[in-house]
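I have placed the structure first, in the form of structure tokens, so that the comments after it can refer back to it.
Just one protein chain is left out here, and the rest sit where they should.
Here the chain labels run A and B in written order, and each chain numbers its own residues starting at 1.
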Amino acid sequence: MVRHLVTIDDLTESEIESIFSLTDVFLAEMSRPDKPHRISGRNTLANDFILATLFYEASTRTRFSFESAMHRLGGHVLSSADPKTTSAAKGETIADTIRVLENYADVIVVRHPCEGAVRVAAEYADVPIINAGDGGHEHPTQTLCDLYTLRREKGTLKNLNVMLWGDLKNGRTVHSLVYGLARFGARIIPQPAEGFGLPEHVTRRLLRDYNCVPVAKDDLQEVTEGQFPVDVVYVTPDKPHQRSLFSDVKEKGADVLRVRLPHNALAKIDACYVTRLQKERLPASASEGAEPYPVVDLEFLKDRRYRQSSVMHPLPRVDELGYDIDTDARAVYFKQASYGVPVRMALIAALLNIKPEILGATPPQKKHFVYSRQTVQCTNPRCVTALESEQRYLSPKYLVVVEDAHLVSRCVYCEHETVPEFVGRSSTKKYEPNHMRWDNVPEDIMLFQDEASAIAAAFQPYKQKIKV
Amino acid sequence: MVRHLVTIDDLTESEIESIFSLTDVFLAEMSRPDKPHRISGRNTLANDFILATLFYEASTRTRFSFESAMHRLGGHVLSSADPKTTSAAKGETIADTIRVLENYADVIVVRHPCEGAVRVAAEYADVPIINAGDGGHEHPTQTLCDLYTLRREKGTLKNLNVMLWGDLKNGRTVHSLVYGLARFGARIIPQPAEGFGLPEHVTRRLLRDYNCVPVAKDDLQEVTEGQFPVDVVYVTPDKPHQRSLFSDVKEKGADVLRVRLPHNALAKIDACYVTRLQKERLPASASEGAEPYPVVDLEFLKDRRYRQSSVMHPLPRVDELGYDIDTDARAVYFKQASYGVPVRMALIAALLNIKPEILGATPPQKKHFVYSRQTVQCTNPRCVTALESEQRYLSPKYLVVVEDAHLVSRCVYCEHETVPEFVGRSSTKKYEPNHMRWDNVPEDIMLFQDEASAIAAAFQPYKQKIKV
Partner (left out) sequence: MVRHLVTIDDLTESEIESIFSLTDVFLAEMSRPDKPHRISGRNTLANDFILATLFYEASTRTRFSFESAMHRLGGHVLSSADPKTTSAAKGETIADTIRVLENYADVIVVRHPCEGAVRVAAEYADVPIINAGDGGHEHPTQTLCDLYTLRREKGTLKNLNVMLWGDLKNGRTVHSLVYGLARFGARIIPQPAEGFGLPEHVTRRLLRDYNCVPVAKDDLQEVTEGQFPVDVVYVTPDKPHQRSLFSDVKEKGADVLRVRLPHNALAKIDACYVTRLQKERLPASASEGAEPYPVVDLEFLKDRRYRQSSVMHPLPRVDELGYDIDTDARAVYFKQASYGVPVRMALIAALLNIKPEILGATPPQKKHFVYSRQTVQCTNPRCVTALESEQRYLSPKYLVVVEDAHLVSRCVYCEHETVPEFVGRSSTKKYEPNHMRWDNVPEDIMLFQDEASAIAAAFQPYKQKIKV
């Protein structure tokens, strides 16, 4: 079975650890003596292989990092840099393009402006597909670099205090990163620009899928020295069963747990992860800069809390990160870029099975039930399933996720979540509002985006007519 | 002498057979165990060579197939993907560009929007030039793939029933293909979309240059089972001298021969070659889709006639080929794309003389007389000779082709044919209407596009003044 990397969840924690160990090996064997974070020279591991980059959206940096990694592995590269030079201009679908290109290359790196597009590519490919960014969805190799940088600079990810600055709403690197941080037990401290906080679907998923616990403002003051101007911190217990030990008081809001962190647990910030405003994801009408965008510079870093903070940035930066930090020892963003090569070398070697002990035979299993009827739709307008060209062949699929008081349909492609208004069961042909608590999802479940859909499917209201 | 591949006629049948045999060798030695049609790994044959792609028109697929082939041969690649990044933007001519690039690469693959442009490149190059598509003219490596696919899937090309679907008017792949099919003795069954039949110059050339015989509708009913909704089938006798045996009755229309095919000769279609509407070649004013464009899908293929038809497509497809066929065993279009790599490997190896027994020392000789005076012009507005930049240095050249009742000038570059209104001989300085039957073209022939040209050249009318 071919393995892909479309979202960071396509790798288990132990697979990620194995990739990082191989990264360490590459750096130990091949780094420049004067720049230990930078790969030099080449080995011959991938001498028989070709990597293709298929970028429907402009990028030099990301493309070069993959191509450099492939060359450092002794491999060969087909390079497609420009959205307009692809067959998409002639109306070709993602599935067709991939099924042609898999004949020309042994591994394909895809960037696409539509969320979920790279999952479509992976579904149709029999060579490994790597997501180099799909719209506002994910950018998992950036996350691997980020996690590796933290681990390399700090020795561990466990209980690390990682502060996230800037546009946490639109930055796909941030979304992948918070899931990764949660999975490895780092503490997540969001510091968004006004109006650019983590999207609700991300925070809900942090809690539900990654066992993360939000520590609210009131509980934070006692564990920090002085004022700590954040609203919430996300903490992950070591193991799910520790969750009950860990949490203190459960409030009626159901989502907010009271947590007692160790004394001074947040006194030092281990890393500041700064991101730029993702202008290209904003609606054209957005009056940019209405609110001042936060800037991290030497002045800001004077606070005792940041004395040993690694300052990270996925780059490119615009104005949000002062040039005066560049020569400061805490600035690791260029190192972070340099780690991109050995990390991607390790990933490629793993996916091509050149290094056969890294990845398991099958991807991590999804815990959720898959629903593929047309009675619901993905409501994300930027989802690949919204493209007319892809609708020719693509049938929608959803994971049915159990929330406390209802079912949620999560698009298999863009992972956007929607709450259907009504649910039913095909065995009974009855429907009801989506207000039930479920422990397990029955196999004959039916999801309806509205009552009309249920009626159109010839379903009857459960017990009596529902008042809408 | 350097060999090029600009049109499929630049190779003899036996050279094509040799290329296909080498393709078989590459597939036998280097294919993926689980995908016998797909090349994997690399050899080192072209380790000392550089291939450059020079694409004045966007394409990822074709470019990647050449570059992949070069990498699989152990060679190296210079890649130019984007029309705007070439010196053409500064006004450079094709001849100059090629004479610079031949210093940088050992073989050059050219795609150009103008018909005949790649022939110009080949005239000025001292390294092999490969045509990757020149406007609506030819795309000979696609034809090699198509023929190889047919031969691989069916064992032979001889007497194969090949049905051509869709836009047969504008598709350059189709034009090269019909010549190739005729040369190898396959039967050509055109099934064009309404208004998109084979151009007259293609059918005339099929008959004249490739000894093809059209079997008309009336003669078809008896050799098919049931209704056979085509207007004509083109058949090639084994050898030119069989033509008389083969044909039955000659009608006064001169072009239509009555032919008796074996009983049930057309009962089974061996291959359906489907093509998309070439929107980019249509005039902007064309109201697309006025007539429904034919669709080949599972429903269509239910007919007994198609039970063992290989369904082919040069890709990309749009709507003309149903996605429901993708998993059907008859769908070979992705295989067809995969054969592109070993076929191009064999071609490159032959042109670079890495495999020295494949190609002869000189190209197949043209049987026609070459005329290079300015008294006629190529009337094809998309011909490279119509480009102002190329007129700086390019002098027109024509093959003088003998038709039954007149001479035809075929542009050496775009191969568009024009019938001059008047002809003359420079020895006599006389001209007359182009209505004569010729057995041989005299060396002092003069062609005039109109009477004014003849008079301007100081020619006198033969015998008496011609009435126009």
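Everything that follows uses one rule, which is that a residue touches a chain if its C-beta (ideal position, glycine included) is under 8 Å from a C-beta of that chain, and two chains touch if they have at least 3 such contacts.
None of the values given here were measured: they were computed from a predicted structure.
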Task: Tell me which residue among B:81, B:147, B:235 or B:325 touches the hidden chain in the full complex.
output: B:81
Message: Considering the complete complex, identify which of A:58, A:370, A:405 or A:436 is in touch with the unshown chain.
response: A:58
- request: Return the single residue from A:2, A:25 or A:81 that touches the missing chain.
  value: A:81
Message: For chain B, which positions touch the chain that isn't shown here?
response: 47-48, 50, 52, 54, 76, 78-82, 84-87, 89-92, 96-97, 99-101, 103-106, 126, 392-393
Task: Extract the touching residues of chain A with respect to the undisplayed chain.
output: 35, 38-42, 55, 58-61, 64-65, 67-68, 71-72, 79, 81-82, 276, 279-280, 315-319, 323, 326, 334, 337-338, 340-341
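Note that only the chains that are shown with their structure count from here on.
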- line: Whole-Å distance, C-alpha centre of chain A to that of chain B, is 49
